[in-house]
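Below is the structure I would like to discuss, written out as structure tokens.
On to subunit A.
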Amino acid sequence: MNTNLPAAATITSVRRLTADTSLFTLACNDRDAALELSSFQPGQFLELSLPGFGEIPISYCGLPSACGAIELCIRHVGHVTSPLRRAGPGDAVGLRGPFGHGFPLDGYENQDLLLIAGGLGMAPLRSLLLALLDQRSRWGNLTLLYGARETGALLFLDELLDLTKRSDIRIQLAVDRREQCLEGPPNCRVALLPALLDGLAIQPEHTCAALCGPPVVYAYLVAGLKQLGLSGNRIHLSLERRMKCGIGRCGHCAVGSFLCCSDGPVFSLTQLQGIEGALA
Partner candidate 1 sequence: MKKLRLAITGLTACSGCQLTLLNCEAELPQLLEKFEFHYFPLACSPAVLKGRYDAALVEGCLSMPHERQLLLALRSQSQLLIAVGSCAVWGGVAALKNGTDRELLRRQVYGQSRTAVGTFSPQPLQSLVTVDAVINGCPPEKKELIGLMSGLLLGSLPVPNDQPVCSDCRMKENLCLLTERAQLCLGPLTLGGCEARCPSQGVPCEGCRGPVPEANLGEALELFLQKEYGRAIVIERLRRFYPEWKS
Partner candidate 2 sequence: MSRSGRIDILTRVEGHGKIELIRTGSRVTDARLHLHESPRLFEALLLGKRFDEVAEIACRICSICSTVHKVAALQAIEQALGVRVSPQTGLLRQLAVQGGQIESHALHIYCLALPDYLGVGGFPGLANVAPQKLKQGLKIKALGNLIQETIGGRAIHPFNLLVGGLGRTPGPEHLQRLADGLQEVREELPDLIEFTASLPETLPPLFPPEACAVSGGPALFGDHLATSTGETVPADAAASWLNEKVEAHSHAKFSRFDGQTVYLVGPLARLHLSIPAEYAQELAGAPVSSSLLARAIELQQAVEHSLMLITHLLAAGLQQEKPAAVVPTSGQGTALIEAPRGVLLHSYTFDQRGICTGADIITPTAINQAAIEGSLKALVAALDSTDYQQVKTACERLVRCFDPCISCAVH
């Protein structure tokens, strides 16, 4: 694949998830490109181009699919993402990827897994969750902790509620505040995300944690996980930085001497130890 040239793709469907976030399904116009773009690891990302506006890094949000459909969950916040609010089926976009390192699935073999998502961090973790459920027998206990500002901001709530019917996964939700009119989902507490770690029963030497959330919560989550006895190489975090090229050239996404795009975006806590500003 040419490093600068996005492959042509088309939006096939759009689902509004919350007031400011939508789930897009895309299809590549070209078979080879589709194959390349849809063989990814959860936690990896691609570069999405919106013609006339620019290109942005977005995490894969679904499963690698045989038919080449790609799911992306996008929050409408700025120059490129806001106009995507107006985009609909049939609109042309461009894709480059997959880029970066995802979550180390092979290292998770036989481990208990603790997935912790904050806000939009659910996007890459959904991909991981779906991958884990897809090969459920390879892993031990599965736990998902997911927090958002308010009930209305919880992404993929319908899917998560469906999953709570299964016995092989534990799901705990948290919201900072609950809207008056809404009755919260059954397994949802009014609490800050790190509070869900309090007293969580895990076996630290058999558990790996995968985190994705806004930078501000990482420090608290990490402290909580350490409290539970997890060592740094069992904690994986997905970082977000400004990115332009996605392939380690433009120089914007440095984290210490790592580049977030090519060395990350998923790092182990051990890797990030002592790096100024890594966990903000």
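We take it that a contact is a pair of C-beta atoms (placed from the backbone, for glycine too) under 8 Å apart; a residue touches a chain by one contact, two chains touch by 3 or more; residues count from 1.
Quick note on selection: all candidates are chains of the complex that A comes from, given by their letters.
Keep in mind the model is a prediction, meaning the values are calculated, not measured.
Of 1 or 2, just one candidate touches subunit A in this complex, namely 1. On the subunit A side of its complex with candidate 1, the touching residues are 52-53, 79, 83, 86.
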